[in-house]
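A protein chain is absent from this complex, but the other protein chains hold their places.
For reference, chains read A, B and C in written order, and residue numbers begin at 1 within each chain.
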Amino acid sequence: MPTFEPQDPNFEVRVRESFARQKVMETIGASLTTVSPGEVEVELPFRDDLTQQHGFLHAAVVTAIVDSACGYAAMTLMPPDATVLTIEYKVNFVSPATGDRMIASGHVTKPGRTITVCWGDVVAQSDGQEKLIATMLGTMMTLRDEQARGR
Amino acid sequence: MPTFEPQDPNFEVRVRESFARQKVMETIGASLTTVSPGEVEVELPFRDDLTQQHGFLHAAVVTAIVDSACGYAAMTLMPPDATVLTIEYKVNFVSPATGDRMIASGHVTKPGRTITVCWGDVVAQSDGQEKLIATMLGTMMTLRDEQARGR
Amino acid sequence: MPTFEPQDPNFEVRVRESFARQKVMETIGASLTTVSPGEVEVELPFRDDLTQQHGFLHAAVVTAIVDSACGYAAMTLMPPDATVLTIEYKVNFVSPATGDRMIASGHVTKPGRTITVCWGDVVAQSDGQEKLIATMLGTMMTLRDEQARGR
Partner (left out) sequence: MPTFEPQDPNFEVRVRESFARQKVMETIGASLTTVSPGEVEVELPFRDDLTQQHGFLHAAVVTAIVDSACGYAAMTLMPPDATVLTIEYKVNFVSPATGDRMIASGHVTKPGRTITVCWGDVVAQSDGQEKLIATMLGTMMTLRDEQARGR
């Protein structure tokens, strides 16, 4: 695992404030747990109103938390006035998303001035056991805050 | 555009019943509009509680509707006792997801006995204008219903 | 299909010169056929020394031509002093790559100042018939020439 040196010592506050502005995270009940340089975790308790036709969490709900984990992992390494934009992601779903809660972890593979590549995993926790649900590889972009708003 | 011959003349009923069981679609306010062989449309009015930190719809919400459109496009061509599973998808986000409503369309690129490849687009409609928001390429799998439940 | 206005009237010469510098294209026997704004075609005759274990063209050979087609499709819309870099791509393989020749076409989905999203297809031609082999969705980046060399 590489270790990363954040450019902004205040990265954690910045990430937590941005996450708090993502209304969809409150809507689905997701919360930000760990924030460290290049690594972020997001947790989501299982909820019946987020399921697909077989009673598992919908793929997009799983994607929501791993995208947020990856995007904010990228943001921990960005300059103070920057924000993060998801250019694209690819997610593989490897087991049905069922269990007590989902833990998404996002990790920076390679930070860059403009482009940051990240990977993430989602595991389901149930009765103290963990099972891999999904894995993601995505591309994030550094945006100055005003660009993000006006894009 | 290829044209496809459905194996199950009852495909539309089957797709609509399955979509109706996706509780997350009701939670976010998405509805199934068109269902034809190899092509499905899903519509989502903009809602403030589904946004990310800059007030646009979260990438995963955009993904939710285009994944459903693609998955059900695949299902229109499957046998009567089969259901669909998303193996993986890749989505590119090309403009901020803002506007009155999002229209996701899913299309079958290549149907297969086990694997069906699909592509989809999401456009935002506002004041009679359309703008491309996202584009997806994904892989769907045919499952017999009992497999899907027990996987 | 969207139509695009090139920024550089000399785009075709620039693309053809760049393609000619891709030594791997000569090594595998690929040639650039059509170059128009936002659309490029690359052709590859079947060759036995490019096959995988079942006698079909290797996935990466199919990828080589559709990546070049997409990258150069993006480059047709870039400024005169810019070159193109592939950030990432995703390719689905839908039929065995066999036939007389492969035709890869690359298309711009959405051009941008920094990021251009492209999609592409590869078809096999044999005895006047065409069959879809692969489909791609990728992300290209605009680089000033000196950046590309020094990155």
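To be clear about the criterion, a residue touches a chain if its C-beta (ideal position, glycine included) is under 8 Å from a C-beta of that chain, and two chains touch if they have at least 3 such contacts.
Everything numeric in this text was worked out from a predicted model, so none of it was measured.
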{"item": "Missing-chain contacts mapped onto chain A", "value": "90, 92, 94-95, 109-110, 112, 117, 119, 132, 135-137, 139"}
{"item": "Hidden partner interface residues of chain C, rising order", "value": "18-19, 21-24, 26-27, 48-54, 57-61, 63-64, 67, 83, 85-93, 95-96, 148-149, 151"}
{"item": "Contacts of chain B with the absent chain, listed as residue ranges", "value": "87-88, 90, 114-115, 117, 139, 141"}
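By definition in this document, only the chains that are shown with their structure count from here on.
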{"item": "Chain located farthest away, centre of chain C as origin (C-alpha)", "value": "A"}
{"item": "Centroid distance [mean C-alpha coordinates] between chain C and chain B, Å", "value": "28"}
{"item": "Chain A and chain C: spacing of chain centres that average the CA atoms, whole Å", "value": "32"}
{"item": "Multi-chain contact sites of chain C, meaning residues that touch two or more partners", "value": "90, 117, 139"}
